[in-house]
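Beneath this line is the structure, given in structure tokens, with notes to follow.
Of the protein chains in this complex, one is absent; all others appear in place.
So, chain A:
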Amino acid sequence: MSKVLIIAEHLNGKLNSSTARCVTCAKAFNAASIDVLVLADAVDAIAAEAAAIDGVNKVLTIANPANAHALAAVYAPQVVAAAAGYSHVLAPSTTFGKDLAPRIAALLGVAQVSDIAEVLGAHQFKRPIYAGNAIITVEAPATATLVATVRTASFAAAGGGGSAAVEALNVSAELPTHTRFVELQQGKSDRPDLQSASRVVSGGRGVGSAENFAVIYKLADKLGAAVGASRAAVDAGYVPSDLQVGQTGKIIAPELYMAIGISGAIQHLTGIKDAGTIVAINKDSEAPIFEIADIGLVGDLFVLVPELEAALG
């Protein structure tokens, strides 16, 4: 039977919902146990959040000032030490997990499965390749530790109500000093987080400028939605890079996704293919976005978006 270890993702003392999504993925393995590993400088509040996730058996913590920031080179040897006895090590397919998991896999000398989108068995998964143009079934050997990242958009977050035991872990691992955290520039925003929001309003090159993006923000605020963007909008400097949705940005699955002034390139679409309802507003009736939109509206966004915002009262 599988024993799964999930590496908790957290920031500013708060657990990221990606951890509970990994738990849902692990449940599909019919695992004998699902444990969560918290590496941080101050672990208690994070561990308490993890212990409350339904389905978690045990929360292991490694408190160390060196763990204040998620540096893969520092975390990886500790995870490897903690992973002894586990059949699976999972991390979310976020920039945190993508940075860390391959380093763990290489130290263990095993291959890594990226972006589990569906679980067929404890060692058999589906994952997208070629920007989601093909879905492959991958089999990993059952004889080795399986290291994988979980495509968070494919799994709902496990619920709360759990009360797992929390256990401090003592690992002996040599931690490198060759990698040092300098700073994190975080976009300050009261808006919902793009990766877990149930509604997202995205703008593309059609929005035209950073100033014009105000129409997108206004609509998003009316809907209580997170704001996203196409690569073109990020490259042009209209919005920061952490808003990019797509193959090489964030993969999301909100209930409602509104694509405004976005043409619908395959690299963008792969980031939203699991969205519930996709609404597209574009002045070009031939734009490829209309081929996949559930609801399409042709016209000038600078007329339609303020009108929509007003109509939502």
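Note that in this section a contact is a pair of C-beta atoms (placed from the backbone, for glycine too) under 8 Å apart; a residue touches a chain by one contact, two chains touch by 3 or more; residues count from 1.
The rule is simple: contacts and distances are computed from a predicted model.
Novice: Which of the following is the UniProt-recorded protein name of the chain this complex doesn't show: "C-type cytochrome", "Probable DNA metabolism protein", "2-oxoglutarate ferredoxin oxidoreductase subunit alpha" or "Electron transfer flavoprotein subunit beta"?
Specialist: "Electron transfer flavoprotein subunit beta"
Novice: Among A:28, A:52, A:66 or A:292, single out the residue that touches the unshown chain.
Specialist: A:292
Novice: Which candidate, A:2, A:67 or A:112, sits in contact with the chain we can't see?
Specialist: A:112
Novice: Touching the left-out chain: which of A:13, A:159 or A:187?
Specialist: A:187
Novice: What chain A residues would touch the chain not displayed?
Specialist: Answer for chain A: residues 11, 71-73, 76, 94-96, 98-107, 109-115, 124, 126, 128-141, 144, 176, 178-187, 195, 199, 223, 231, 234-235, 240-242, 247-248, 250, 255-256, 266-267, 273, 276-279, 290-298, 304, 307-308, 311-312 touch the chain left out.
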